[in-house]
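To start, the structure itself, in structure tokens.
Of the protein chains in this complex, all but one are displayed in their positions.
The chains carry the letters A and B, assigned in the order they are written, with residues numbered from 1 in each.
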Amino acid sequence: MAEKTFIEKIQEIDPKILYAILIISLLIPYVRPLGIPIPIGAETRSYWNYIANMPEGSVVAMQLASDPSTIPQTRSAHQITMLKLFQQNCKIVFFTLRDDAPPLHEEMMQWVEAHLPSSKKLAYGVDYVNLGFLADTEATIAAIVADLKGFVEEDAYGNSLSSQPMMANVNSGEDFDLIVWNDGSRGIYMFALRQWQEKLGTPLLIIASTINKPGIMNYLQSGQVAGAAFGTEGGAQIESISGYIGDSTKATEPGSLSALVLTIVLLISNTIYLVKRFQTPTNVKGGNVK
Amino acid sequence: MSIVDILTIIIPVSFTIFILSLAYDDNPLYEIGAYLLIGSSAGWSAIQIIDFLRKSAWTPSFTGKPLYFVSLLLGLALFTRYFKNYRWLYRYPMAVVIGTGVGLAVNGAIGAQITKQISANFLPLTTGSAMSMFSNVLIIVGSMSSLTYFLFTDRFNNKYSQSVSKIGRYFLMATFGASFGSVMTFRIETLIGRIDFLVLPENLNYSIAVTVLVLAYLIGRNYLPKKQ
Partner (left out) sequence: MSLYKSQGPIVVAFLTAIIVITSNFIDAPGLSQISSDVKNFGAIIAGFALFVGLIGIVQSHANNVTRKKPLWQYSVLLLAVLALFLGVGLIYGNQSSQFKWIYDTIYGPLTATTYSLLAFWVCSAAYRAFKPRSMESAILVVCGLLVFFGVQPIASVISPAFNSIQAFIMNVLNVAGTRGIVIGVGLGILGFGLRVLVGWERSWMGAD
């Protein structure tokens, strides 16, 4: 068999070499930080402006559908949003449509309580209520919108929902002023869009992984979604706007360098492909011959 | 550090590297991680669902809503699919789920996915900057032509429709390209999340040690004599 040319070897490279290139480009910024500035996107700006302008006493529904794999991307945006809303004396009803999200919510509550000023102490049942995990179906959102206390009689800790002071005037979807929907990578933001925002016109803000960005951009353009923060970049932008610099800002550097390296590798691979394709002679009847 | 503190670090670090070892080669360490994932996921979900059913069905049944016993019975009827003679009972709770889902989807789709999306396409073509006018034209032309791509009836099988459909296909390719770029970004961000965990100061030494041991095992097992 004829020995492979250099170009053929590049085209049929062992995947392990690609993986090694990826890992090395991800690790370099941990050893030598790059100090890359974070530009703020229009959709993140809209998201933050909405949060920052929520009137005191507003009732907000915050849903968390991130899981342990996506929470590094959405944690910053979610917990800074919680903190900002509490600083503005908003009331929040938390719930999750993912069975593995409740512990993540508790971790973020601890972060929020640690970052609130000492003069501001959160009181459960007065400032916030946690409904815990609810079944992951569109019917759940429809049930909440129709009759929240009829659907969920107890909160996540076994307390009667009706006995919580802040729930006295919160009976259905109509009593909420804002929905903040952390979609993770699930793509279930359509539940909130179809059953809540569409029906009642309640403003909807979305925190989601980058995988959902193409779909959600459509609803941002149509005005059905008021603002969004996507992935690690969105989290870093929220950190930058709010001043709480944290893990998302640090995580943008490995992402940036690996994207640059991989883009160069893919460009090289595609250039080689195109050069080979246009160099290969064709016979009279069409098709390529080697 | 107590033994619990050490286990709190070494177990998740080890499991992380066991799963990542699949990138090198399929191996028993990855299999252990995969089976543990399925078992832990099933166990975790079961406990969460029990809690959800307790607060939304069991408790209401005893506190003024006896009708909710029916929901519990319907839910239990799902298990009849494991019994050949009673399998037909499974269809009734499925009917409730399907009927509810269809009703909700139809209600929501008419507004959110059809009328609002069509009205969002009524964009200004004569006001604003040149770029915004150009963008609006592209959105209108692109959305209509990409919708045309999905029309397969004979009436649309002519040269004009096929040209429009071809333009729609190009817009769809741009959409799929944007999706693929987003997927690549998302997957790499997920990996960064795990690397962030492994390089935490309290985990770093254990991460390096376990990585070296696992790599030594993976490389070494290629040189072990194979079973006959």
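Throughout what follows, contacts are C-beta pairs under 8 Å (C-beta built on N, C-alpha and C of every residue); 3 or more make two chains touch, one makes a residue touch a chain.
This is a predicted model, so every value here is computed, not measured.
Asks: Could you tell which one of A:Val59, A:Met109 or A:Met217 touches the chain left off the display?
Replies: Once the missing chain is taken into account, the touching residue is A:Met217.
Asks: So that we can see where the missing chain sits, which residues of chain A does it touch?
Replies: Residues in contact with the chain left out: 13, 15, 18-19, 22, 34, 36-39, 41-42, 67-70, 72, 100, 102-103, 106, 134-137, 139-140, 142-143, 146-147, 150-151, 156-157, 199, 210, 213-215, 217-218, 221-222, 233, 236, 252, 255-257, 259-260, 262-263, 265-267, 269-270, 273-274.
Asks: Under the stated touch rule, tell me which residues of chain B contact the chain that is not displayed.
Replies: Residues of chain B in touch with the missing chain: 7-8, 11-13, 15-16, 19-20, 22-23, 31-53, 56-57, 67-68, 70-72, 74-76, 78-79, 81-82, 87-88, 90-107, 109-110, 112-114, 117-118, 120-121, 135, 138-150, 168-185, 187-188, 190-191, 193-194, 197.
Going forward, only the chains that are shown with their structure count from here on.
Asks: Quick one: which bits of chain A touch chain B in the complex? Just the residue numbers, please.
Replies: Residues in contact with chain B: 16, 19, 22, 26-27, 30, 69-73, 99-100, 102, 132-135, 137-139, 142, 151-154, 158, 185, 190, 193-195, 197-199, 209-214, 218, 221-224, 231-232, 247, 250-251, 254-255, 258-259, 262.
Asks: What residues on chain B touch chain A, complex-wise?
Replies: So the residues of chain B touching chain A come out as 23-24, 41, 44-45, 48-49, 51-52, 54-56, 59-60, 63, 97, 100-101, 104-105, 107-109, 111-113, 116-117, 119-120, 139, 175, 178-179, 182-186, 188-193, 195-196, 199.
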